[in-house]
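With one protein chain withheld, the remaining protein chains of the complex are depicted in position.
Just so it is clear, A and B label the chains in written order, and each chain counts residues from 1 on its own.
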Amino acid sequence: MWKDLLKNTFKAGKESLMSNIQYLPGKEPHPRETRIIFKNVDRVGWDQSIGCYIKDGGYEMLKKGLKMTPVEIREEVKTAGLRGRGGAGFPAGVKWGFIPPTNEKPVYLICNADESEPGTFKDRYIIHQDPHQLIEGMVLACYSVGAHLAYIYIREEFPEGAIILEKAIEEARANHFLGKNILGSGFDLEIYVHRGAGAYICGEETGLIESLEGKRPYPRIKPPYFPAAMGLYLCPTIVNNVETLCHVKHILEVGGVEWAKTGKPNNTGTRILCVSGDVKKPGYYEVQVGHVTMGELINDFCGGLKEGRSLKAVIPGGSSAKVLRADEKFKLGKGEDAREISIWDIPMDFDSLAACGSMAGSGGVIVIDDSRSISWVLNNINNFYAHESCGQCTPCREGSLWMKKITDRLVAGQASPDDIKTLESVAYNIDGKTICAFGEACAWPTESFIAKFREELIGDTKSELSGDIVNQESKLAAAGVESLHSHSVVR
Amino acid sequence: MSQDLIDVQIDGKWHKFPKGTRMIEACRLAGVEVPHYCYHPKLSSPGNCRMCLVQMGMPPRPNPGETPVTDADGHLPISWMPRAVIACANTISPNMGIRTTGEVTESCRQGVMEFLLANHPLDCPICDQAGECSLQEFSVEHGKGESRFRDQKVKKPKNVQVGPRVRLDDERCIMCSRCIRFMDEIVDDPVLGFTDRGSHTTLAVHPGRDLSNNYSINTVDICPVGALTSNDFRFRMRAWFMKETDTIDTNCGTGSNITVSTRQGKIYRITPRRNNEVNSDWLPDSHRLNFHWIHSDKRLTDPMIKDRGKHRIASHQDAIITAVDKLRKFKPEEIAIIASGRMTNEELMMVRLLKQQIGVKDVDIIPRLGKPDGYLISADLNPNTHGAKSVLGLKDPGASLENIKKDIRSRKIKALIVFQEDLITGGLFKTVDLESLDFLVSTYPLANPTADLANVIFPAACWAEKNGTMINVTGRLQRLHQVIEAPGQTLKPWEIIRDLIQAFGGKTGFYSSMDIFSQITREVPDFAGLKWSDVGPQGIPLLKTGITIPLLEREKQRIKEGKIVG
Partner (left out) sequence: MSLVVPTELEKEIDERITHYPVSRRSAVLPVLHALQHHFGYITEEAVEWTAQKLEIEPIKVLEVVTFYPGFRQSAPGKYHIRVCRTLSCAMAGSYELMESLCQITGIDRSGVDHHHPIAVSADGKYSIEFAECLASCGTAPVCMVNDDFHEGVKDVEGLVKKYI
């Protein structure tokens, strides 16, 4: 029981693992990890079956939770200060509380398993290796918010994950953890797995809801379509990330107050950091929020940078998070606590990363070393967002492709210094002007890469191409002539 | 209802608006235009074009125990949000501030304009929408005037025949989704949709289906750019050359409000005109396209008199004298009059006076019933059945037609005057019936089988060539306005009847249809006390018929549910 683990280890100031759990060779957690959500990932002798899960104490928290009132569970989650692990970091208990108290419509819960923010790969392992942890968390959350129908929206690229989840749901139903009158509590719940079809925008909760309604996943305007009031089928709907929902059972295990003692104030609990890119040992590391710095993460957990390489930049919270430059200085704290720190000393928590001008986002840390061309990296990111823009609203639809086209040229040596100015202003013209947060997601990389690597980007341009505007305009004229031609056929 | 009014500051001035008003509508009421593309008051608001972004502010929340300081007028200070909000879908709240000018709003507009134009073809000179294109208009006001877009524009399908009456240029489409929403929400025929995604998003009709709905051209009306164009109108006339006249549609009893666009006496296009009590913003294709006959060579242009079985052109005077000389030879009970539910109240009043002048017993109109479409087209295809009932005192229009026919066959009726109807094409009368008459007078805009048999024919003005009033199926009194001049010696029906009355020795003293209207208000109880000027451009409710217009009822429901502004 990690309850004891917490009490024993944290109170003693030690962070160690339960000695009786063995992990697969080569996949042993780092000694400083606190494996709660990922306790069973890569565990020797572990499988996805419900028997294995129950033997390990699984569904005990469901039994406990069903004896509590829904409000009590919500209050525990609120007290725990659990912040959403999907990207926005919004407190989950508060979100649940947004369901109008006078509501008479059905309430739905959706587990967002669309894991699609580049650099993030944590939900994959929960789903594939520990599906019942998620289901137990979901049943508890549904009981708390009063949902009798829930969906797991899983990305299409996890076909095996979908099968595993469906099997797990069947097992749970067979054991009366799902279905009618769960464990004799009188509470009914059905959970279904809904597979996406390869669209990043479905990670946005209202886009996800539209997708689940069988429509194009166009995000909805807020107001009025706040999911907690007008979500799926215009009924109150709670959308939570996989990792977030898994935490619910662990919160019940120790209670919100105790749980909140892990991590840092306002940045409670553990979270899984996913590190990829130019490090020796990329991977996932479950740590207490804020207990590890960027430097520790890169050097201690990930074995440092590759031989002979030095750090150039880090994207700390999924590809949409603003990039941090290796030699930047950041200011943390206020008043007497104020201090200037380097990138290596940034604590990996929500508030610190926000204070450094970026975000913890989805926990996806992408490390970029000095072998990389910034133009190339930015272009790769811009390609992603241009491909994934849903196209519903003007700034993102037109701007994302425009930015990609400029950086395509930049990489091809066909951009002028003026193009960098245009690129920057295009990003700012998207930022804050769109229906959903995709606008920021696609603008922030460009904004931050230009702000921090302007000289390098301009170094990749050719100033003699500035005069090329004339040529380009004649290209436009040619396009005009073409459309003229097609019209003249009609006439 | 003052408790439902709330204070909102728009561009520095305070106004009061009803609670629940959308920000964009509050601005409109304050006389401030907020540019927009996707927003349409009759459709749901997806907020996708982002053109209506404005800066918004609210009074700061006072610290506990602190009383907020108000200005000299009693208003709270406003703290402005750095991030703009869409004015179309957000409603006002008390003490809100809206800035439609200033750096935040203007930079949003400039940015959105530039994005919209980035992939939009620069083909205004050959675009049919030019002159009435929102993209052009807002470009002038909010655009940069230069293009920074140096890359290849996205290629999309051009000149796609999406339906029998509508054509699509996808490269011009700005993906506002108005047309899709119209087909989904208003006419329940969701054949349009977006395919692909991102900047490649393409408006499309499903392969093998088409946009053939009888309301398809409304999508052209609401398309803010030149993406959807009307096959009937495209490339026929530049928008800026046309004169617009407001009048009403006469294809059915709904009396949809319309605007007729003309140039040099020729009608080029008919578009719906907003009237929330009649046709909302919409018009059936079948109605709006039913005008080409007005300019056809089938028009009668001169009065005709039949001499030894052959029609010859006559002067109006000759035709009047010939008709009346002949009619005088019959006893009044040997004459019948058939008027039309397509005539204006004023024309029908003249019929009533002629009837009195001659002493005719039988007057009726031809009922014209069709299948209501459940949207705007009413079962009654006459535009003024209720006017005929009221002015002619007909309890059951068409009830005496069978008697008239019987009396013609039994030669009790020997002369017939037919106003604005073709008795034969409608199938009510057979050629032999009319051939058994001794004398037949006909007025009509077009050559027709009844006129063929008539002894005297008067070419008469059609709906677009005259003024007057009509009462629609819901009992609403509406005005018809003359749009164009009638061809040749064609006169307005009321003028023809006036001349007939005068030739019979009667006096009228009418110089315009307005004069006749005054007479109606004196003689017809339903109209008592009304003045011509009471009937504004939107008409006024006059009778209680109990009939409703299905499309409007559904619209009212959507307004109630807050789905649309209305």
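Brief remarks on what is shown
Going forward, a residue touches a chain if its C-beta (ideal position, glycine included) is under 8 Å from a C-beta of that chain, and two chains touch if they have at least 3 such contacts.
Here the structure is a predicted model, which means the values were calculated and not measured.
Every visible chain touched by the undisplayed chain in the complete complex is listed here: A, B. The missing chain, though absent from the display, is touched by one residue of A:T34, A:Q129, A:T206 or A:S276; that residue is A:S276. Of the candidate positions A:E33, A:E76 or A:E115, contact with the unshown chain belongs to A:E115.
Considering the whole complex, the residue from A:Y200, A:W259 or A:F330 that touches the absent chain is A:Y200.
Touching the missing chain, out of B:V191, B:M242 or B:V278, is residue B:V191. Think of the hidden chain as still there; on chain A it touches residues 106, 115-121, 123-124, 149, 155-160, 192, 194-200, 211-217, 232-233, 274-278, 282-284, 319, 364, 366, 368, 372, 377, 380-381, 383-384, 387-388, 390. The chain not shown here touches chain B at positions 190-197, 200, 204-209.
Note that in this section only the chains that are shown with their structure count from here on.
Distance between chain A and chain B, defined via averaged C-alpha coordinates, is recorded as 53 Å. Listed in rising order, the residues of chain B touching chain A in the complex are 45-51, 53, 83-84, 86, 89-90, 107-108, 110-112, 114-116, 118-119, 121-123, 126, 147-154, 158-159, 167, 171, 174-175, 194, 196-201, 235.
Interface residues of chain A facing chain B in the complex, by the touch rule stated above, are 199, 216, 218, 221, 223-224, 386-395, 397-402, 405-406, 409, 419, 422, 428-430, 432-435, 468-469, 472-473, 475-476, 479-480, 483-484, 486-491.
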